[in-house]
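Once you've had a glance at the structure underneath, I'll fire off some questions.
One protein chain is absent from this view; the other protein chains keep their places.
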Amino acid sequence: MLFTIANQQIRSILRDGRFRTSALLMGGLFLLSVLGTLDYYTSLKKQHDEATATAREQWENQEDKNPHSAAHYGTYVFKPIYPLSYFDPGVDAFTGNTLFLEGHRSNQPKFRAAEDRGAFARLGILTPAFVLGMLFPLFIILLGFGSAATERENGNLRLLLAQGVKPSTLFWGKSLGLWAVVLLLVLPFFAAGAAGLVAVNAGGEHWLRYALIILLYLAYFGCFIHLTLIISAWTGKQNAALVGSIGAWVLICLLTPKVVVNLARQLYPAPTWQAYNDAIKKDLETGVDGHDPTDVFTQKLEKETLAKFGVDSVHQLPFNWDGFVMQKGEEHETYVFQKHKTRLLNIYRQQQQIHQAAAVVSPYILTGILSQQLAGTDVNTYFDFLAAAERYRVQLVGELNADLTYNFKYGDWSGKRGKDFFAQNTRFEYASSPTDKLLGDLAKPAGFLLIWLVVSGWIAVFFFKKMEPV
Amino acid sequence: MISAKNLTKKYGDKTALDNLTLDIAPGEIFCLLGQNGAGKTTTINCFLGFTQPTSGQAFINGLNVAQHPIETKKHLAYLPEVVVLYPNLTGLENLDYFSRLAGFKYEKAELLQLLERAGLPKDDAVRRVSEYSKGMRQKVGIAIALAKKAKALFLDEPTSGLDPKASNDFTHLLLELKEEGVAVLMATHDIFKAKDGATRIGIMKDGRLVNIIDNLRDVLHAKEIEDIYLQTV
Partner (left out) sequence: MFLLQLKYETLRLLRSSALWLLLVFLVASVGFGLHNGVQRITAKRLSIGEMLVRQREDWEKQKMQADSVARNLKKVAWWQDPTNVVVVGGVWRGGWVTALEPAPQTVLATGVGDLQPDVWRLTLMGKIPQGDGELENPVNLAFGAFDLAFALAFLLPLFVIALSFNLISAEREQGTLALQLAQPVAAQRLFLMKMLARFSLLAGLTMLVTLPAVLWAGIPLTSAIAWQTVGVAVLHVLFWFLLVLGVNLQGSSSEQNALISIGAWLVFTLVIPTLVNTLAEKIHPVPSRAGYLNAMRDLDTQLEKTREERLAAFYQQHPQYPQKPATEKGWRDWYREEFGLIEEEKQVRDSLEKQYEDKATSQSAFADNLTLLSPTLSVYRQLTDLAGTSREGAKASLAALDEAQKNWASWFLKKFDAEQNLTAADYDEIIKFPNKVPVASAPGSSAGAFWLIIQCLLAGAWAWWNGRQKSLLST
């Protein structure tokens, strides 16, 4: 009986002229989106790889100088670009592409791609994630809004119930039918999307992520299938079902994300620049300043170190006092910047918790979060990269200061280092988080999405049972 | 009052009306019987100017409909098959609106009187049409026709969906109008009602008026009319 109903549903949908037109439209848009973004990704990756190589070259070929001066010369690191970013660019356009690493300062990333665009660009670009997340649910709605309502309105429901069909079976049958049609259309999409991965020679790990993305979107579509059937059964009238379903889509995909994000911003505002910098400045003044010998903390450190090594003057220390003091200053500064950065990140995290809370209304938000995380284009992956860059900065500057401290005589500022030295400084290597850690992060939002799926299914059965034949 | 001369309407190859000739005098109730698609609605549409005939003429009160589209509408009233009206307006407001369109500015008391005559009491007249039964809406439609003081009345399936009481009320009103000299053209499926009120009954098939039964002269039973109908179509 289940399959009979499913078959009927499939047949009536496939015969509908609307299916053909909308399927073609969806297919066209999806292909366009893959073609459009693939280029962008490959070109961007190439640019960043080249820039990274060039930056390293510039570092190695810098004018011979004192190692601490080299710390002031600094180097650049560039945001890693992941293969799946063509599928879902996430927040990529809004995260800085470049970060300047130098001594004594923990900088903010600069040059977000969106800054080089016009105002129209904020209306979005056509990406596979956009087509699947925003537009495909409409396709589901278009095909499914009449499912229960038409049966009721044209009297078939009475017939079906009289034939002994249980409401829950009716629901499962309709659901199965819709699933079949959805899969019919969306599996070729995913195949086309996979072609993108092949084109960029992505590694095995990314195929796993892509597989998870597929599962994710299927769960998301399931939510919409259930939602469409709920509204169809609840209203019992075609017109109302259509209005209700479209309204639900507007609420879920268009309104809730924007409303929630704006609300979260206002509930947990980031500090003003002045306040942020003031707080940092204040804290910096509580520790060693590597460049200021008259500083109170430097003097204290001097006394302590002299005492520790049992000597009377810094000349007698077994290392270069200048380098030592620079490093201590550096450590203090790093600590202060880190403290305030963490505070800022916590504010962001609180904002994001509100976004996740809104997932009760909108599975679109959940899907967005998961999709971005899997593609590597979410904000947490980016902050991870920034943290790794900071660790590298600490390491590099540490190397330079250590060289100054142990290989140079105190007071000798004329000593220089050259290419052979700079060439053996650590390179910046960054790898995205391993899959098991990723799965750990995904667990919570994925769990919520599954709950949405299951609960919506349960509610749908409830409304199917409640449907009264006209 | 209502007359058609060789009225023909073709849609491409299909002939909806084939040389229809018909004369309805004031005080006559002419019922058009026929299958779905026989041409009853097309005939009415030609008189109303909703459709242009391919050839032939339609006349209302001696005026050619095609040449005097607006003038002729002054003399006629129309009750369509689907009388839903504006659901958010009251019966009174609906009547006021359509009357004003016809060029009549009635006071509220006069409008209520018209509705009363059509069979709709005052308490109902001030409620929204969305709460009306089909019979009540029908009565508003009739009131609209009465308000125009028209001499020709066109009815399309007026009794379909009415319960017996409402249907009866309707027939009484029709007979009253007949006494007042209104010419009525009524398209219907209801053979019994046709027999009850009609002066003449015309049976249409494939766009032609194939049989005209004079109800006053030939006193036939409803069953006999039904037989003739079934033979004809």
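The chains carry the letters A and B, assigned in the order they are written, with residues numbered from 1 in each.
Just so we're on the same page, a contact is a pair of C-beta atoms (placed from the backbone, for glycine too) under 8 Å apart; a residue touches a chain by one contact, two chains touch by 3 or more.
Note that the coordinates shown come from a computational prediction; the quantities given were computed from them, not determined experimentally.
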Next item on the list: For the chain that's not shown, point to the residue among B:F98, B:F170 or B:Y229 touching it.
Entry: B:F98
Next item on the list: Quick one: say which of A:T95, A:N320, A:T367 or A:S456 touches the chain that got left out.
Entry: A:T95
Item checked: Chain not shown: contacting residue from A:V379, A:V397, A:L449 or A:M467 -> A:V379
Notebook entry, point to check: Of the listed residues A:W207, A:Y348 or A:Y430, which contacts the missing chain in the full complex?
Noted result: A:Y348
Notebook entry, point to check: Residues of chain B in contact with the chain that isn't shown?
Noted result: 48, 50, 70-71, 73-74, 76-78, 80-89, 93, 97-98, 100-103, 128, 141, 144, 154
Next item on the list: Go through chain A and note every residue touching the omitted chain.
Entry: 18, 29, 32-33, 36-37, 39-40, 43-44, 47-48, 50-51, 54-55, 58, 63, 76, 78, 90-91, 93-95, 97-98, 100, 108, 110-126, 130, 134-135, 138, 142, 238-239, 242-243, 246, 250, 254, 257-259, 261-262, 264-266, 269-276, 278, 344, 347-348, 351-352, 355, 379, 382
